[in-house]
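For reference, the structure is listed below as structure tokens.
Here the complex is missing a single protein chain, while all its other protein chains stay put.
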Amino acid sequence: MQPVGIVGYRGYSGAELVKILEHHSGVDPILLDHREDGGGASPIRNHRPLRHLPCTAEAVRDGGLNLVFLATPPEVSMELAPAMLDAGARVVDLSGAFRLRTPQNYQAWYKEPHTQPALLAEAAYGLPEFCRERIPSARLVANPGCYPTAANLAIRPLLEAGVMDRAAGIVCDAKSGVSGAGRKPSLKTSFCEVTENFSAYSILTHRHVPEVLQISGLEEGEFSFTAQLLPLDRGILETIYFRATGVTETEDLIHIYEKRYANEPFIRIFNPGHMPDLRGVARTNFCDLGVVFDARTRRAVVISAIDNLVKGAAGQAVQNMNLMLGYPETEGLL
Amino acid sequence: MQPVGIVGYRGYSGAELVKILEHHSGVDPILLDHREDGGGASPIRNHRPLRHLPCTAEAVRDGGLNLVFLATPPEVSMELAPAMLDAGARVVDLSGAFRLRTPQNYQAWYKEPHTQPALLAEAAYGLPEFCRERIPSARLVANPGCYPTAANLAIRPLLEAGVMDRAAGIVCDAKSGVSGAGRKPSLKTSFCEVTENFSAYSILTHRHVPEVLQISGLEEGEFSFTAQLLPLDRGILETIYFRATGVTETEDLIHIYEKRYANEPFIRIFNPGHMPDLRGVARTNFCDLGVVFDARTRRAVVISAIDNLVKGAAGQAVQNMNLMLGYPETEGLL
Amino acid sequence: MQPVGIVGYRGYSGAELVKILEHHSGVDPILLDHREDGGGASPIRNHRPLRHLPCTAEAVRDGGLNLVFLATPPEVSMELAPAMLDAGARVVDLSGAFRLRTPQNYQAWYKEPHTQPALLAEAAYGLPEFCRERIPSARLVANPGCYPTAANLAIRPLLEAGVMDRAAGIVCDAKSGVSGAGRKPSLKTSFCEVTENFSAYSILTHRHVPEVLQISGLEEGEFSFTAQLLPLDRGILETIYFRATGVTETEDLIHIYEKRYANEPFIRIFNPGHMPDLRGVARTNFCDLGVVFDARTRRAVVISAIDNLVKGAAGQAVQNMNLMLGYPETEGLL
Partner (left out) sequence: MQPVGIVGYRGYSGAELVKILEHHSGVDPILLDHREDGGGASPIRNHRPLRHLPCTAEAVRDGGLNLVFLATPPEVSMELAPAMLDAGARVVDLSGAFRLRTPQNYQAWYKEPHTQPALLAEAAYGLPEFCRERIPSARLVANPGCYPTAANLAIRPLLEAGVMDRAAGIVCDAKSGVSGAGRKPSLKTSFCEVTENFSAYSILTHRHVPEVLQISGLEEGEFSFTAQLLPLDRGILETIYFRATGVTETEDLIHIYEKRYANEPFIRIFNPGHMPDLRGVARTNFCDLGVVFDARTRRAVVISAIDNLVKGAAGQAVQNMNLMLGYPETEGLL
């Protein structure tokens, strides 16, 4: 069993990562205590706890960890990634720190300067379905954002096939469960504010937008994106609207997905008349895709659903780890 | 106190109607028992119950009811409306039976022939903000659908002002609470199927679409609409996307709403940087509107929120009744 | 319109108080800004805001406020109550600061010394159904806790009637919505921790226990109480178990309640075979009571349901204000 480290294991993504790795046949998860982490004996008697190590270069080197997950905010990831790499560990970073291609773009969307431009240039973007080549040998993998994962898996095959009228604009109306906002308490994620409520945020300006543009190839003026908060724990569903060209029925769009994803274990395509929902993807690493095309108006809708903590975070991170460490891509994920 | 009747008082819209009318200063709500209605003593001791009458022309005439609400399915409304009118009562119908302008259009969307074409031609559409003239003298008012109420109040002022690029298409992504599906038990509205879930239905083909086209003036090819089910009880939030022309900032769009709705008591416009949510409209007759315009891409988003059982059904029905019977439009609704 | 002040108007109880008072025919609510309160322009354009005043003795005196509600934590109430009284305002305090009879008892349960023992001795306990005499002339009313309100209204009539076997012990299993924990963000009240969850807290040691003992007359060893957190916004339901003596059927217990509460406008008694639930009391000032007695085992269950923010806090506070200022007790509350 190879030891791998997790920083930020108390957050929702980090905790999900630990849960997945506990059932992985090849690795042994080790909790790396960073700042106020650590402590907290299990409430359950006779419960065998996981191993802890301090989150230091020394501990990582001595512990023989050759891979570390950073489930931390971008500013912490920028600080820890170089240290972990220096200690000989490869890194899968779940934050937005290393996803965009230039420090300028990072600063434009994250409102902070990027402190590790060389690593930003080196990082591989970890969306296996479209960027699988670079991941196995990468030292640093930037695990994609949850919204861009669902959006790019839905949009890029259709753009590649040339069936989206880009000039008319593509609309992506995204809805996320509350765990996407992280575990830190805030009024916005308090139960009484969320239950029996629904609200939009970061309308047209969400920092996940540039990831969609970067991978899909859309221009900013061609793409409208709104994020919204669902009164539920986990799941992202995106409703994507566009004008279709060169197709005559719903099946035509389904075939494009089928062909593109024929060998992808984590993409499921829905038959005409059926559409994905959040229950179907909860606690799985699947991305479910369904399509409706209205021939009279040439308008089409794609629905893309994932679990934001799995395919949108921890599951995809393990998928990347599997590629990096030479395990079957689905190990621990089915 | 004028007696007014309610048919379908056990359904969610009908029950909401009863609750509103109990606090109205001018009318006395009477429950009209239709088919399996009636019976059901209150579980609460010493609770003073409302009056019941059979739902017959005779009872309505003898009871001196000069207005009856039909909170019934379209096929029942088509059967009851002529009987109530013959009995001397004016009618506010909450179903889709009398909303569209032609029997052909009705049949196209409701998949059944219309059995009362003369009444269909006579009915006034009860969206006071845009159709207030005909309501006071109408014998039969068709209370608007919940989705079209939120959509038309958001879209029509912008179309009138000429700031929507119709050729690029307008997208309306609509989300509704479960009470919109009515009280009849079904697997789709069972708790375990809805909680922690989110799903779309009637994608691009919802029968409320023609009401939007009819009132807004949009062509079918210019408008994409998807309805979705939120895991909450009540509320509709619509996220409306379009390309704006002839405006330079968010304030320009807000001014259009402010001017158009200056004298409307039930429309609230949000300041830039603030957006409506469902909590804000729950149990009120308000429609809340907020706008974001992104000058770089010329893309805009409007959010329109109502309570589907109030402004989307019973509240608007009382608003129509107030106009018909000469009460202040807001009586019982603030 | 008499001006009355509200301190803590941003909290859930305070906000509920403002909402009730806005519809009261005799008083004009004024927001008293304490510490970080104030500011925060309405997101809604052209919305007429309520008046604000600083929360100082001077402002209260100059503003002619003759009653102030304190919807603040106990330590803040202990600080503000004397200042408001000195400024000539009577006080309804919604915290636990003035509910217990002795400073010793306060310190035992609240783990802090009481800083205003004279006021503690003076305060009237504001449960009108049992303590109505002292409230009209009181300078300071201690509004009861939410759990004790539901418990005492259920238990005391049965103890007075002598039908509870005290020696066998009375069990009160209480469940509350999340708004009972207040508006301050914490992990315990975060959406993702509460949804699809249910948990107990303060088992056998909740600080509301002494209020139940004080009003009901039970001894500590006769009473077991557990508080539990429901995944919903508002409402308290208590399931109370005891062995009944001197009764032969459910109706006997119902008659005791009926007789005791014959003139109480806010107590509703359920017929045999029916039991209260939380929907029935949501957003009302009612306490609903239902009973089951099993003659074979002599075991009985009473269910008591209130809205924790209304009869359990703001509604009861207005009920007390009505008694203090000479309005009908139900004004603003039906």
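As written, the chains take the letters A, B and C, and residue 1 is the first residue of each chain.
FYI, contacts are C-beta pairs under 8 Å (C-beta built on N, C-alpha and C of every residue); 3 or more make two chains touch, one makes a residue touch a chain.
Predicted, not measured: the structure shown is a model, and the values here were computed from it.
Touching the absent chain in the whole complex: find that residue among B:Val194, B:Leu213, B:Cys287 or B:Leu323.
Spelled out, the listed residue whose C-beta touches the missing chain is B:Val194.
One chain isn't shown here. Among C:Lys19, C:Arg101 or C:Arg243, which residue touches it?
Reading the full complex, the residue touching the unseen chain is C:Arg243.
One chain isn't shown here. Among C:Lys175, C:His208, C:Arg268 or C:Lys311, which residue touches it?
Of all options in C:Lys175, C:His208, C:Arg268 or C:Lys311, contact with the hidden chain holds for C:Lys175.
One chain isn't shown here. Among C:Pro136, C:Gly217 or C:Pro231, which residue touches it?
Within the whole complex, the residue contacting the unshown chain is C:Pro231.
Looking beyond the chains shown, say which of B:His47, B:Arg134, B:Arg183 or B:Lys259 touches the absent one.
Within the whole complex, the residue contacting the unshown chain is B:Arg183.
Can you list, in ascending order, the subunit B residues touching the missing chain?
Touch set of subunit B with respect to the missing chain: 12, 178-179, 183, 185-187, 189-196, 231-233.
Take the complete complex as the reference. Which residues in subunit C touch the chain that isn't displayed?
168-169, 171, 173, 175, 193, 195-200, 203-205, 220-221, 224, 226, 228, 230-235, 237, 239, 241, 243, 275-279, 282, 292, 294, 296-299, 301, 303
Spell out, residue by residue, where the missing chain touches subunit A.
41, 43-47, 195-196, 254, 258, 268-271, 274, 283, 288
Definition applied: only the chains that are shown with their structure count from here on.
Starting from the mean Cα coordinates of subunit A and subunit C, work out the distance between those two points in Å.
That pair's centroid distance is 46 Å.
So the centre of each chain is just the mean of its C-alpha atoms; given that, what is the distance between subunit B and subunit C in Å?
37
Using mean CA coordinates as chain centres, what's the subunit A-subunit B distance in Å?
Result: the chain centres lie 39 Å from each other.
Using the touch rule from the top of the page, what residues of subunit C touch 2 or more other chains?
Only 195-196 qualify.
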